[in-house]
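Complex shown without one protein chain; remaining protein chains in place.
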Amino acid sequence: MAPATLLEARQLTVEFTTRGRVVHAVTEVDLDLAQGEVLAIVGESGSGKSQMLLSMLGLTAPNSRVKGSVRFDGQELLGAPEKRLNQIRARKIGYVFQDPMTSLNPYLSIGLQLAEPLRIHKKLGKAAAAAQAVEMLRAVHISEPEQRMRQYPHQLSGGMRQRVAIAMALVCGPEILIADEPTTALDVTVQAQVLSLLREARERLGTAVILVTHDLGVIAELADRVNVMYAGRIVEKGTVEDIFYRRRHPYTEALENSIPDLSDSRATPLVAIEGNPPDLSAVPAGCAFHPRCPYRLAMCDQAVPPLEAVDENHSKACFYQGELGRGAKAGG
Amino acid sequence: MTREPRGVIATEAEAPLAAAPGRSLWQDAFARLRHNRAAMASAIVLIVIVVAAIVVPWISPYNYYTPQWALLDLPPTLRGWHIFGTDDLGRDLLVRVMWGCRISLMIGAVASVVSVGIGVFWGAVAGYVGGVVDSLMMRVVDILYSVPFIPFVIVLIVMFGRNLFLIFVAIGAVSWLDIARIVRGQTLSLRNKEFVEAARASGVRGPQIVWRHLIPNLVGIVVIYATLTAPAVILFEAFLSFLGLGVQAPMTSLGVLVSDGAGELQSFPYLLIIPAVFLAAIVYCLNFLGDGLRDALDPKDR
Partner (left out) sequence: MSETILSVRDLCVYFEIRDEGWFPEKKLLRAVDGVSFDLEAGETLGVVGESGCGKSTLARAIVALVPATSGEIRFDGQNLVGLDAEQLRQQRRHLQIIFQDPLASLDPRMTVGEIIGEPLRSFFPRMSAAERRTKVIEIMQRVGLMAGYINRYPHEFSGGQAQRIGIARALILHPEVVVCDEPVSALDVSIKAQIVNLLMELQQVYGISLLFVAHDLASVRHISHRVLVLYLGKVMELADSDAIYRAPRHPYTQSLIHAVPVADPRQARARPAKGLEGEPPSPIDPPSGCVFRTRCPYAVERCAAEVPALRQVGESRVACHLAEQIQSSS
């Protein structure tokens, strides 16, 4: 019995007009998130992934145009009045930003910031909110939580700040946690701690997670399903095993081949992807990846390839029908 | 699979234009400035005033100092040369206002140049050398700040007489303080930028770093503050003139004209209004231009 769908996005499109040019940050994205599952979105900077997440909560910049539909719990989020969105933010959908230094207010103590969502959304009094905040700090494995409540963000290390940010996002017990590159700025040992935190959140609270990252190791550890984004579009979707063992899109393959794995020695060549990531105000015609694609065909600059099913849960947007593996790493 | 050396990465999308000139930050900023209508309008008005101030006294048959007893207190008229009328000594107001503009603009320009010259040098050295030298230099600035400016200038003028040159020097000597502080702050932040470290790693010597890397990156902010210093200076001169301490009669400045005109406000209002309008226009335009420059040079937009 498939778990219920919590979040459903259809044809989500986000555009910005700046200085006379139109930036197509997100184009016609379809996305589904089931209860309790971890969905990973892979894409590099400039793939529009952050804008996609922000648009779901109505947090994009004023000069943006958002089209399409995002339904949460049966309700349409796009264009919803601020009041309704505010009830959902933090209470139902928590958000963790990439850089904890900028997402935490440097002038307020940790305790105040952590208690804020509780007081707003759950209408708790100061003391009750503070008590729950301490529990939350304990839950994210921050030592001496009572003392930490009075400290300020600059007194904590990067890893601790990110854990506080996660605590803030989870404090009201939301159904969905959106995490935008939560571990990119962190040391690898701290990253491992944060990953296990996210796993715990899923196991103990049943929170569904949308995780945006370009770290394949993180995806392999946490994700149930993966969506690969390039130039604002989803180019491949599938379960985590589909994406790692049965990938069908040249970009997915190119990405995996260009990222070194700890088990690769000096002898294993890194196959770099040619060219540069696309400028979202001047996306190449047809398939946006075609200028960099080793499998490109004549038709690839003529039309945008639609997402077609490869398997039950696996689909790709690519005209090339043959086998991949031209760029496979030895033993990959 | 053979691995091609991927040292030279080029795609068709990056086909080179033969050594195309790049678009420097100045060009970018200038383009932004051009879109700022207030700034552009101000620039045009200023240019018109400057040209008029230069040309009109040349071509007019009247000068600014010869009294014409037959033509006392004429109102503005469109016939003949007395477009602005004459003052209580029969001197043509148009020419006097133009001379006033000349003097005020000169004072603004010279004082700004002097203050920028001293301020940039002081601030850049203090900021780059740092340490004890920086502390000492900035303490000097602090002490000078606390000198009451107006009494100081008055004392100078009383001691050395009402010399135009002295006024330039007095004003310039005090207005460099702001610029010095700002330049020092900028230098401090630039000094730690990686491209300065990179220059050191490339073997560039200290003074060359200041000249080649720090100063060009300071120009932007200095230009902004210079355009904002000039109106302050001009107004200050007007104030001095109002107190009777400005340029010597029969030479005139906008401040003198305003001061004289204020005395005749009841009977001949144009004697006050016209120079006041010019003074206000110059100060407004310089301010708008300075604001526009600040917006244009702000790299946040990229």
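As written, the chain order gives the labels A and B, with residue 1 at the start of each chain.
The rule we apply is simple: a contact is a pair of C-beta atoms (placed from the backbone, for glycine too) under 8 Å apart; a residue touches a chain by one contact, two chains touch by 3 or more.
In this text, all values refer to a predicted model and were calculated from it rather than measured experimentally.
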Query raised in the report: Which one touches the absent chain: A:G36, A:P277 or A:P294?
Result: A:P277
Report summary line: Where A:A34, A:L59, A:L124 or A:L216 are the choices, the one touching the absent chain is A:L216
Query raised in the report: Which residue numbers on subunit A touch the omitted chain?
Result: 44-46, 143, 157-160, 187-193, 195-196, 199, 214-221, 240-241, 244-245, 254-256, 258-266, 268-273, 276-277
Query raised in the report: Given the full complex, what residues of subunit B touch the hidden partner chain?
Result: 5-10, 14, 16-25, 193-195, 197-205, 212-213, 216-217, 302
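Just so it is clear, only the chains that are shown with their structure count from here on.
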**Report entry** CA centroid of subunit A to CA centroid of subunit B, Å
**Finding:** 51
